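First the structure, in the form of structure tokens, and then the observations on it.
One protein chain is absent from this view; the other protein chains keep their places.
Naming follows writing order (A, B, C and D), and every chain is counted from residue 1.
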Amino acid sequence: MRTKIYTLIFVALAFLINTKSFAQEVNLKNYRVRFGLSTTKQADNSRKLEVSYIASNKKDRKDRVPIYGADINFYNVTEDKDILLGTAKTDKEGTAQLIVPAKQAYTANAEGYINLKAVFDGTDALDSEEDELAIKDVFLELNLKEIDSVKTVILNAYTLDSLQTKIPIDETEIVFSIGGMISNMPIKREFVSDGAFKFEFPEHISGDKNGNVDVFASIIDNDNYGNVIQKKNIDWGINKQITHETNKLWSEAAPIWMYVVLSILLIGVWANYAYSIKNLFDIKKEGKELELKSQNEN
Amino acid sequence: MKASDTLINDLAPQKFGRKGVIWTTALIIISIAGIIAYIDQVIKGQVVTNMNDYALWGIYISNFVFFVATSFVGAVTVAVLRLTDNAWRTPIVRIAEIISVACIIMAGLTIMIDMGRPDRLMNLFIHGRMQSPIIWDVIIIPTYIVICLLLLYFPLLPDLAILKKHFSQTHPKLSKWYGKFSLNWTGSDKQKKIQLKSIHIIAILIIPAGFILQTVDAWLFSTLFRVGWDSTNMGAYFISGASVAGVGALVTVVYVIRKANKLENYITEYHFDKLGKFLVLTCLIYLYFNINEYVIPEFTSKKEEVTHLNHLYSGQYAPLFWFVIIGGLVIPIIVLLFKKGRKPLPMFYIGLLVVVGSWWKRFLIVTPTLLQPFLPIQGVPESWHHYFPSIHEWVITFATLAMALLIITFLVRYLPIIPIQRTADEQEATKTNKPLSS
Amino acid sequence: MENNSTNNRRYFLDNGLKLGLAAIIGGIGFSKLASKLYGKSETNSGEKMELMTTDGTIVEVDASEVVEVAHSQDHETKYNLREGMPNRKFVMVIDLAKCKNALKCQSACNKHHYITGEHAWLKVYKMQEEEDTAPYWMPTTCMHCDHPACVTVCPVDATFKRRDGLVLIDNDRCIGCRFCMAACPYSTRVFNWSEPDYGEASEVVLNMNMAHEEHNSIEFAGMPSKIGTVDKCDFCPHAIKEDKLPHCVTACPNGVFYFGDKYEDTVTNGDETLRLSKLLKEKSGYRLMEGLGTKPSVYYLPPVNRLVDFKEGLSEYRNYNSVEKIDDL
Amino acid sequence: MDVIKRKKELVQEFSPMLEKSTKTSKVWIAFLVGVILVGLVAFVIQVVKGHIVTGMRDNVVWGIYIINFIFFVCLSYSGAFISGILHFFKTPWKNSVSRIVEIITVLSLIIGPIFILLCIGRLDRLYYLFLYPRIQSPITWDIIAIMTDLLGCFIYLYLTFIPDFAMLRDNSENAPKWRQKLYKTLAIKYYDTPTQRETLHKITRTMSVMVIALAIVAYSVLAWIFSLTLQPGWNSSIFAPYFIIAGLYSGVSVIIIAMYLIRKFYHLDHYIRKVHFMGAGVILLIISLLFGYFTFSEYFSRWFSHKIEDVKLLDTLFNRYFWNFIFANYIGVLVPVVILFFKKFRTIKSVTFAAVIAILGLYMNRYLIVVPTLESPYMPIQDTRPEYIQYTATWIEWALSFAGIAAFILFFILIMKLVPIIPMSGIIDHEREQKRKPHLSNNH
Partner (left out) sequence: MANKKTENGSENRRNFLRLGLMSSVSAVAGASLISNLATGEEKKASGEKVRVLTPDGKMVEVDAESINNYPEAVITPEESRKGIPDKKFVMVIDLSKCKNARKCVEGCQKAHKLDDHQEFMKVQLMQNNEEGSPYWLPKPCFHCDEPPCVTVCPTGATFKRDDGIVLIDNERCIGCKFCITSCPYSARTFNWGHKEKFDDKSQPYSPETQVPAAEGTVMKCDFCPDMLRQGKLPYCASSCPMGVIYFGDKNEDIVTNGTETVSFSQLIKDRGGYRHLEHLGTKPNVYYLPAVNRQFPVERGFDVDEEILDRYKDVPIVKEFKEQGKL
């Protein structure tokens, strides 16, 4: 039902937009186009490919126009051919995102780098754009353990070579953070060498109502690895009792005493009214009888 | 003439019986004990009390406020009843006046007990500062004492003259004193006119004086910042509270005197009925003020107010608080609303309950607030978090109460407790069916 | 504390007072003499001490004699004790970020004012406005309000406000009604419930009495304390007059207290001297219970980016510590 | 029978008042209707354009509508209070004033709440008050109190009218048909039999007690609307008793003015006598003293303890509202006190004058309670638009206010056309009493 209505609205609006929106002739020479590819390996091992496609005015730095609705093709570049991973359109912020599932196999080059490429084919007005990225596939192993009753965060980070042997990564900044609703809170930043790092989990970290916390380990915008995120959920937070107050002056239900006082007052008063009115009817009744009597007498 | 003879015989002061003597002696003993305790306090300092830097005012001040409140009965009954010309007041007014005198005198004395340096009393007059509410108190209390005394004295004149005559044979010495105090009262029209005019003026004066007295007393508290005191309501609150305390005390004393002096013919159940209605009215008004005083801060729930009120409602003062509200106000109201409750004996108990409730009410006004300062109580002995009066304080307080009773007893012993002249006039008037002019 | 700061601390007012006090006291030398005297007399007596006389020779005299000399040169009449020092307005700034409840201020204050009994004049509160805000230590002195509620209600003018900002008590006039205590929202006043117990330390009492004779008792608040009268922090006018800082300021190891003159716009904690207005502006100074309209002369700097952790103070924190008797000082 | 004859006499005496309309009264009624029409126009404008046409803005969100509301409602409560007391204590001179008081009570209780409706932004959603009631809100209490009180006052007023209706029914053979019919219905077959009289008397008495109690509760609830907020000038535990006294002050004053006007225009010198004015004068004196006391307490303690918010409020009062303050709290109290205190000054005219001053002063006092407080909130008002900083009522608000007053007077006149302003049954009762206890007569 709802979707129907929305479609209706949409149709109506599409019409409106068509009439209202107007095309503006712009000299694209004044604009420098920025086309950038980035990638993030997410906690479920899927990989997010993201292109940001924005035109910015050469003179007025504040004038940035995102390119909307451009088709971007994402490829895995191998020595012989480019394997198409998928296509996405840019949104109103000029970004196109493609989530490549975890099971996708990439072809890496001899050094273990995966070459990724995003391509915009170009139109009459816009030139074609292309951006390439070479990253290594990193595996972050995040372990949360209590060692001698000390809550410890253990991280192992490695890449795999062609023989599937683990090669620990070196001198890479890894950020550990706690999951938050709006944004994650960093608790540790460390340059990891030899692919392993462990530290004591800080005290006084609040969790959700069951005390569960999301612990994140991430590599951010690394030249070799791109972005990598790993997360684990554990009940190391402070178990908070979330109570909701009821029967306060401001809550929906009033304090009990208020109901009691009000009812007593009202019942008392209205009972008296009823009593008075009842008596009025008694008076009327008597008067009627009197009238009847006098009529009879007459 | 015969009627007036019995009247005089009935109403003239009489010697105490054995009970009276025991009563007086007991009061004297308690008073002396109190004086001894006080001397000890002066020597050792107020360290003998349980007051401390937080509970810096204790039952001395509560007691003072109680006395001031009770003394208000003079203003209330005397002036209001006199000015509205209520017929039933005659046998009651003088007792009320006596209570007023006794209480206001004792109020003046008790406040000195609370002074850390009673030896510097004169500083109040040498260095007095008009800005301070205490100076207002210092001014108004003596004024009120004088007005109360005058209000007691002026209507006494004809009675004193009668007594002079009455005792001229049996107790010539006493008669001489009565004569001196009666100021050669002959009952001439000119004298009567002067007397009536004076009474009228004093009766009008005592109303504002009483109001100011209570208000100033209230301002001792409400001009300060403290939570629970800093309330615009305080003046009216104290006035209504004072009426309750005063009328309660009046009921009690009237009952005792009626019993002791066998005045059943003069103070009848009719009077008790009226007094009961009066008391219930004052109680209702006071209850109303109480509701306002507590509900509004409860509802707006400012931070400090909430802590303070929680102390009263459910904290350490809860039993006392509910006793004062329920025992001192609600129960009297319920009992007195019924005709049966306005019979002398139940009235006596209710009066007593009201007086006790009023006394503790003053305690609740003073102490919990002091123990709830803005900055937390820290770094002081554990005992400073609470306050309960020491033996010294109790003995001295009881002594002041005993002294007040002693003054009443003394006045009852030597003064006609029911105005003789006026009663006679009234009896005359009802006989001839003529309205009586005040 | 560091020696090099002693001078600084003692003569913090030098610059400001040059015209005023130098003339009053009659030369810096004498002020030195007086201050030294004072410094000595509280710790020991009957001891010989070196002094420089006005003609420049050094003599060794008994301490008690010196007091006599000082007494003969009474300089306290040079300003009206109830009016205050001319053209001054004393203020204190307390930096809550620095306080760790070392309580040195309190003990120094107790010592110099011969405070006995249960309630010290200077208190350090453990404060926490509400559950979610941080706890902190808050030293409180008398606030020396510009709208002093205590002074308003005093019936005999025993407590009074001077033009230099100080609120003092004349304990020869106080009648002990304790109205001022009830009026003070900062609970800063104490009452002498009994005769102050100075113990066996007759020397102390002797010194105190001498000091009392030397100075007007108003200036030496509570010296000696009198039964049945009210005492409170007095900003140490006896010290200020001699170019010294109040005792709490000098005693504090963390420099929590800044003291100074508002007209001069400088405050110092002994180590550093700062512009008052700038300090308040930068550190967002505030006053306690501003809403009451008492206009205190004591400013607080919020406990921001604290030097010492709150917890460190907990070791010193007792629910109750009786003020040490004079004997123990 | 004697009584029946007397009844006839009385009806004859009062019937010209009911039936005849003089030219002046017609002009007067036309004028009042005109004022009400202007008010209606203003109302329509306000409904169409929204509250933007009033002088109220985000800081002063309550203006003279609320003040009128308090004023009328307080007037009504005090009417209820006074008439309850008159009945309950069987006051001797209740006859002359009780009906005036009762009419004032009901009328002002009808007109008062209209003003609160004017102040409500979404009149169309008024029924939400019953759809989603929250009994924690003082406004809900107030609605309950006003409705209960309104019904109670109606019943009570009706009870006191019944015997008169009966009398009019029995003795208005010459009156137009509709009148006869109206009286017949309204008299609900009351024939003044002893049992009927007894029953009526009993319920009137209980209702009078109820009305007193209700008035006090309703007053308090009204005052609590203000004192239960945190605003510096309002959050005061004295407000409820203060409102009671203020209400009585306005009530007694309006009664005096009404007495004066009715006496003048209907030539009722015989019933509304000087002694009534003197009595009312003394009562007004006592109330004005009490009112002065409460006003003083209210402002004095604020001034003495000089809390910052209170000082801000007092500054506003003593600067911007200086003359208003002087008028409201000095002239409005002291002039009546001075006039009424000395016996010499107490004439009918001067008592009425005092009452007029009292009314004006009291209205200003209400204004000073509501507006300056809203103009000095806790957070400073930092705005550049003058109308957001200071409140000035617009012509719309004034037009509606005057329309309210006009409606009050108009309805008063109309009711007086229906029933005699002096309760005839009261006169009969009084005469009956007199016969029984002749000696009491010389008092009144």
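In this text, a residue touches a chain if its C-beta (ideal position, glycine included) is under 8 Å from a C-beta of that chain, and two chains touch if they have at least 3 such contacts.
Source: prediction; values computed, not measured.
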{"item": "Omitted chain - touching chains that are shown", "value": "A, B, C, D"}
{"item": "Hidden-chain contact residue, picked from the options A:49, A:70 or A:234", "value": "A:70"}
{"item": "Touching the absent chain when the full complex is considered, from B:301, B:314 or B:430", "value": "B:301"}
{"item": "Contacting the left-out chain in the complete assembly, out of D:8, D:26, D:90 or D:125", "value": "D:125"}
{"item": "Touching residues on chain B - with respect to the absent chain", "value": "299-306"}
{"item": "Residues belonging to chain D that touch the chain removed from view", "value": "49-54, 56-59, 61-62, 116, 119-122, 125-126, 128-129, 131-134, 136-140, 143, 225, 228-231, 374, 377-385"}
{"item": "Positions on chain A contacted by the hidden chain, ascending", "value": "3, 6-7, 9-10, 13-14, 16-17, 20-26, 28, 34-36, 38, 40, 42, 48, 52, 55-56, 65-71, 88-89, 91-92, 94, 97, 99, 113, 115, 123-126, 131-135, 177-186, 204-209, 214, 216, 218, 220-221, 223, 227, 229, 231, 240, 242, 244, 248-252"}
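Note that in this section only the chains that are shown with their structure count from here on.
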{"item": "Inter-centroid spacing, chain C versus chain B (mean Cα positions, whole Å)", "value": "47"}
{"item": "Centre-of-Cα separation between chain B and chain A, whole angstrom", "value": "74"}
{"item": "Separation of chain B from chain D, taking each centre as the mean of its C-alpha atoms, in whole Å", "value": "38"}
{"item": "Junction residues of chain A - those touching two or more other chains", "value": "249"}
{"item": "Multi-chain contact residues (two or more partners), chain C", "value": "149, 152, 292"}
{"item": "Touch relationships between chains, expressed as pairs", "value": "A-D, B-C, B-D, C-D"}
{"item": "Touch list for chain A against partner chain D, complex", "value": "249-250, 252, 254-255, 258-259, 262, 265-266, 269-270, 272-273, 275-277, 279-280, 282-284, 286-288, 290-291"}
{"item": "Residue numbers on chain B that touch chain D, as the complex places them", "value": "211, 215, 219, 222-225, 230-237, 288-289, 291-293, 295-297, 299-300, 302, 433, 435"}
{"item": "Chain B residues touching chain C - in the complex, by the definition given at the top", "value": "44-47, 49, 51-54, 56-57, 114-118, 120-121, 123-124, 126-129, 131-135, 138, 220, 223-226, 370, 373-382, 384"}
